[in-house]
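Handing you this structure, nothing more for now.
One chain of protein is taken out of this complex; the other chains stay put.
So that you can tell them apart, the chains are marked A, B and C in the order they are listed, and the count of residues begins at 1 in each.
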């Protein structure tokens, strides 16, 4: 868990400097990143935000057909209220702004406060929270669930809906429905270290795997010795399918995501089994995603997100988008 | 260095199963991957090949404007002669095939043998070897240098040149010139393990970094305690600039590449410094690439590749291409 | 005897010194059931507050508003944002006044406790900084001097820390650790005790 960095305190700011230097479509204003064209007049704005250390999440998804702006916190810490305010302002093209971020207590307080401060400025805001992690609370307490990799689907749906010209209420409703149709579960193999921290965020044995662990090392469902990936995938898929969604569908999209250090080779081995299992359960997979979409720095592990589709959601998934880490055309 | 896998012997085949399941533009035939349209009649074919464990390299770059086909070996082992033969055949649209791969002894023997076996079938082949790793041999012995991340630029140049309709000699010449204009150096922070191997490929201390180490753990230039990334980048850039290319240019492209476990955050911190240093030396950066382009599974570390441009090379870099891991449009 | 902007800023400065002293201890406490950053966050936040210019006799509402603004920019952590909420609440409550009486302090603390609960969603008994503030609000009820306020609030805070130590955390990330949190101090509660100790180490009012 060595890091290629300078002073730990400079980690996030230097990372953002490099990000915008490499990707001139992104504009940095202190602790927010926005598209070059934001705000787009007459379009509903989509903003997100959260702690650093999860690239491409959150700010890597700023781009056309996705996020207009993003508020950026320190590593694994929420963005400040001031950043949330700036991001919402940067995204507001006069039709209101959807705040779309993961269900973490600190982030909620900050985005809520920011929204209230901006009410006086006449900026209408709504909120949809990523709550896809089925390991973080039971189905009866779905509102308490944390947001993990599935939020990437919500970004896509929200961004495409806004690009179509829908109003704030419509964008919010369709995005909330997408979150409600999405389920994620992850496994972790090794820990990560916050820059400057004396110790890793958690410890796990050299031969162990933890089912259901969160992306900051939040405790999961069980921990045991590593077993063949097919068995692990089978359990993950079984857990995902056992968790009811409001409107189940036989057409699903699936995201097999690396938490960071787990290489593409292993993701494809896992995806092979995911596809086999879903097919044998009667599902058809649409536009699968395999890669590092939501990470925790050098943490090893992976997550599987399942998005149940309807015709509209499928069309929104297929709509064009363009950011440094995801392009549909 | 735990792995999400089943039997180690199945690692590569299961990985390929997942790759083509997730990316239907790719077609698998045993140990080769080709584009759905290969061979393209009347177009020079571009083939590559090499050991597994480096995704996206090699086979992830099969796509339009890049590779037509790729021969796939076991992890860190060359592709078999039979796979090389199949890949060349799959790429041959009647105008000959460029074999473009890294300068490793085993791979050379295999591709050479394959080429000779196919001479009888009347398939014309040429060879360009990736030799960009300046740490692997001195400038006087440039022909002995190994190929590392810089080969990605060679793929782009060769693929674009072939797509333009150039003949085999022209494609070969322009690609060789691109290799000659490209220099790479890497640093490693942690090791990786070949599936099924009892031990990591090499060992390195918990606080150490090795300058110039190769992507299979080949020994580098020095090993010492980790230092701030700005210092490391400065040395890497100094080494790259001190190594003469035939026709230097003030316009360069640069690839800041993760060897696997090193997260995007750290790459951007590094890129920030790379851009500062190159600018202060009078260079202009064109189309920078930052991300995991050539990896070694869970190895931590990064490499910097510098490609000197001329007008033609710059145009070829900007030409459209599309594969699962790189798209220019 | 009353509380002015200058007195408040003196307390902020002593809190900042206390946050520096408690840095390692608070990080360690948070490391056991959170992300290990309570100490570093509070040190930075209170240093930023202490660095503000506050003039004697300044409007208390303006002073707290300045603190609130600094907090809103300086931190995104949950405890930090609760400090922001506290400052915003105090700014509204003291707008246009240059001093408040010691006997009113308990009411103000009770008001910011309510705002923190509304914002953060914590309930009493969840073992968070809110339980600490609740206990202090009750203890301040009827206190009419700085000395009284100091001794009562310190005693209440220490008691509350001890009482809650053997109960489980019920909020946020710490909640996930369930019964394992029994026996551990909540980092936000511990921080409150350490900062309060520093604040009262010198006389708080005049």
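The definition used in the following text is that a contact is a pair of C-beta atoms (placed from the backbone, for glycine too) under 8 Å apart; a residue touches a chain by one contact, two chains touch by 3 or more.
A quick note: this is a predicted structure, and the numbers were derived from the prediction, not measured.
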Neighbouring shown chains of the undisplayed chain, as defined at the top: B
Absent-chain contact - pick from B:24, B:105 or B:282: B:105
Hidden-chain contact residue, picked from the options B:138, B:219 or B:248: B:219
Omitted-chain contact residue, chosen from B:18, B:39, B:73 or B:288: B:73
Absent chain, residues of chain B that touch it: 51, 73-74, 76-83, 85, 104-110, 112-113, 136, 194, 196-199, 201, 214, 216, 218-219
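Rule of thumb we're sticking to: only the chains that are shown with their structure count from here on.
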Most widely separated chain from chain B, with each centre as the mean of CA atoms: C
Whole-Å separation of chain centres (CA-atom averages), chain A against chain B: 30
Separation of chain A from chain C, taking each centre as the mean of its C-alpha atoms, in whole Å: 33
Centre-of-Cα separation between chain C and chain B, whole angstrom: 56
Residue numbers of chain A (touch at least two other chains): none
Chain C: positions in contact with at least two other chains: none
